[in-house]
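The structure appears below as structure tokens.
Excluded from the complex is one protein chain; the other protein chains are retained at their positions.
Should a chain be cited, it is by its letter among A, B and C, assigned in written order, with residues numbered from 1 in that chain.
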Amino acid sequence: MQKILNDPEPFVDEMLDGILAAHAGQLRRPSARAIVRADAPVGGKVGIATGGGSGHLPVFMGYVGRGLIDGAAIGNVFASPSSDDMLEVTRAISSGAGVLYLYGNYGGDRLNFDLAAELAADDGIEVRTILGADDVASAPPERASARRGIAGIFFLYKVAGAAAASGASLAEVVAVTERAAAGTRTMGVALSPCTIPAAGVPTFELPVGQMEIGMGIHGEPGVRRGPLETADEIARELTAAILADLPYRRGDEVGVLVNGLGATPREELYILYRSVARILGNEGIRVHRVWVGEYATSLEMAGASLTLIRLDDELRSLLDAPAETPFFVQA
Amino acid sequence: MQKILNDPEPFVDEMLDGILAAHAGQLRRPSARAIVRADAPVGGKVGIATGGGSGHLPVFMGYVGRGLIDGAAIGNVFASPSSDDMLEVTRAISSGAGVLYLYGNYGGDRLNFDLAAELAADDGIEVRTILGADDVASAPPERASARRGIAGIFFLYKVAGAAAASGASLAEVVAVTERAAAGTRTMGVALSPCTIPAAGVPTFELPVGQMEIGMGIHGEPGVRRGPLETADEIARELTAAILADLPYRRGDEVGVLVNGLGATPREELYILYRSVARILGNEGIRVHRVWVGEYATSLEMAGASLTLIRLDDELRSLLDAPAETPFFVQA
Amino acid sequence: MTDASGFVDLLRAVATRLQDHRDELNRLDGVAGDGDLGLTVSTACRAVLELAPTLESLPEAEAIRKCGTEIARRAPSTGGTLIAFALMAAAKAPAAPDTPPLERAAAYLEAAAGSIALRGQVEPGDRTMLDALRPAAEAVRAAADAGADPGSAARAAALAADAGARATATMPAKVGRAGWLADRAAGNEDAGARLIALAFAAASRSRERS
Partner (left out) sequence: MTDASGFVDLLRAVATRLQDHRDELNRLDGVAGDGDLGLTVSTACRAVLELAPTLESLPEAEAIRKCGTEIARRAPSTGGTLIAFALMAAAKAPAAPDTPPLERAAAYLEAAAGSIALRGQVEPGDRTMLDALRPAAEAVRAAADAGADPGSAARAAALAADAGARATATMPAKVGRAGWLADRAAGNEDAGARLIALAFAAASRSRERS
């Protein structure tokens, strides 16, 4: 296990120590496993809480900041945070304007966020929930609500965060974020496994020359395993699955996220985007803006995902709005 | 070779196609292997040119943008760009206020940039050169000018770019950047090799459980190879070498860069920073600001480097100035 | 009111033994999931073993509830959270002051199984923990009804849980991502079901030694 760490056991806590030491002006830690904006609660603003397992930086806490979300509960690597920590976050970010829970669709996270929402309601905090469920490979269209949330959550944070920053009400934030979620689709490929520090061995085996198509963010197996394809072929496969799913249509305008899973160099992500851009051009889909980099990772997994979000005027301006966190800045 | 690409041969050109397709509003490409700000030359401003081998994104062209540098010549993976492309960049960014060549100290780059400077002089463009030579592991102090440039170049770009953006003259930009360079030191560890696409095999072998201390940005062997240490021990070794070299003294104020080489998750970089912050605290060195992430990579190499820059009032405000490129934004 | 000393002995025995199965449970969970159930289990076992000394003097139901809240706090993965909820539900199972031990056990297990079905929104046959827990609960209820001794009830529960876990190997999954990956998982038991079976096996073995 070629990792820089002291001990797998306090991996997450030491990581949080480091993040707080580096970014004390921007973040604070109301409990051991809760991170919120240093200036939370922001008076009069809808609070946005998220959370989930560790190992996905900048997801989740990397999006805590101005123009984005307000707090995150932090789980162990690939495991849900506790409802206690979710409640801590909720209380720390609630300014009375209501709180949106915005997180990926995973069993443990749902169980715990639902419990936290009940407890928050007892405190008089109004909570609404939206789940990221953008991974088209994780369930067929007829079971779309069972899909897992992967990198597409970045667009949902951006939209919800910009709407909340603009002073929108909870109902308005919910409405526009649901519209964003309805138009967001992701699919990825993995070229290597990753190793959970406490487990010490890779989560799966993938022979050289093979890739896993549709792999989950935790290394859950994808829809199929096959020979490693070229960037052009991977782009074709991912765009075909994504475009057909919504479907996106000729004339649609989209935002595009090409996300690296951890070990794949930025150089390769741009080679992939080159292929994607050609295909979208041929399909008559206009690209408004492109984000390329590591936005939702799986430790040191090699591979990439592609996300599209269908835009309208409001979503476009929310995506373009400025934002600033220790992990993501948009001017 | 688990890579997303079409063919190793046009790897760099396809990457550039992708970057230009994604960021056409911010960058343009005066020749096949030259990238400059879309609005270059910026009237009245000192132009800053860089360049070097590919495989290090965001180094080099990732720092081309507002508040940073103006253009970059692009070499093959780990190989110098040609003097022709350097000259293209120079011409495209020259507004008459002079041009600074700011790049890492590598033989091929020096030979070619020196030739480009001669040719630029024939065009009447005044060129000054500053080399990044921050890698304390690459040569002993008595041969400090032979040292290679690694991640510390980020601080030099930031300082030079902010100074140039503020309207400083070429002589002023050179002076402040030389001061920044004189106070910048870096050292790193590698936990895995990387593979140049055209070579198809890793640049070296590193058994599991071992690490290379002081490895170069191209996978050049370091000062020694030893058992993989804990984050605390790695931090101790890197800070010890860096602090003693300038030396940095009790009461100094520094900027800190914890840089990932490619495959090392951000989680681990923060665990490393946690250890670094404690040591600097004990040494009485004040940390003004911290950057943690991938700022200078070696394809998918695992590992990290630590850079310190000693600050004074001017350097502090130049580091804090806003900047915006497709790869780096500071508000 | 029964004190928790019997429960705590059992808890210690089970938590100690389950830790040996970390890698096996990780591996099973990795077939269609994220390969971390063994980590969750070892975290949860460490948590309850640390908690155990504070439980002994409590009423049994309270000790069970505290185990649940502790697991919810320290090992809140999907499996961990469902088990935590199940323990909390068990602690609320109605039991008259001097209900005999096996009756109590049957009531706890039925409440636990009911909680998992409810919270997890699953039925038997969906390839989850429930497929091992429900048969074990039924075996304990049958033993209690038949007036069997605790030892043979524990053996019966362990056998039933094991058979239930084995049966998951041929079940198509319904929950989560696994639902779309039936073929890949085929032939492998559900990790959560195997965990339950291992817990009952440990419980039965500890009864035999005592």
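Definition applied: a residue touches a chain if its C-beta (ideal position, glycine included) is under 8 Å from a C-beta of that chain, and two chains touch if they have at least 3 such contacts.
All figures in this text were calculated on a predicted structure; none of them were measured in a lab.
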Omitted chain's touching partners, listed by label: B
Residue touching the undisplayed chain, where the options are B:Gly216, B:Gly262, B:Gly303 or B:Pro326: B:Gly216
Selected from B:Ala24, B:Ala38, B:Ala175 or B:Ala199 as touching the chain missing from the view: B:Ala199
Identified contact with the non-displayed chain, of B:Ser138, B:Thr264, B:Thr297 or B:Thr325: B:Ser138
Contact partner of the left-out chain, one of B:Ser82, B:Thr239, B:Ser305 or B:Thr325: B:Ser82
Interface with the unshown chain - residue positions in subunit B: 75-84, 106-108, 111-112, 137-140, 143, 146, 148, 196, 198-199, 201, 203-204, 216, 218-221, 223
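Simple rule for what comes next: only the chains that are shown with their structure count from here on.
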Identity of the chain that, by mean CA position, is farthest from subunit A: C
Centre-to-centre distance between subunit C and subunit A (centres being mean Cα positions), rounded to whole Å: 32
Subunit A and subunit B: spacing of chain centres that average the CA atoms, whole Å: 29
Distance from subunit C to subunit B - Cα centre to Cα centre, in angstrom: 54
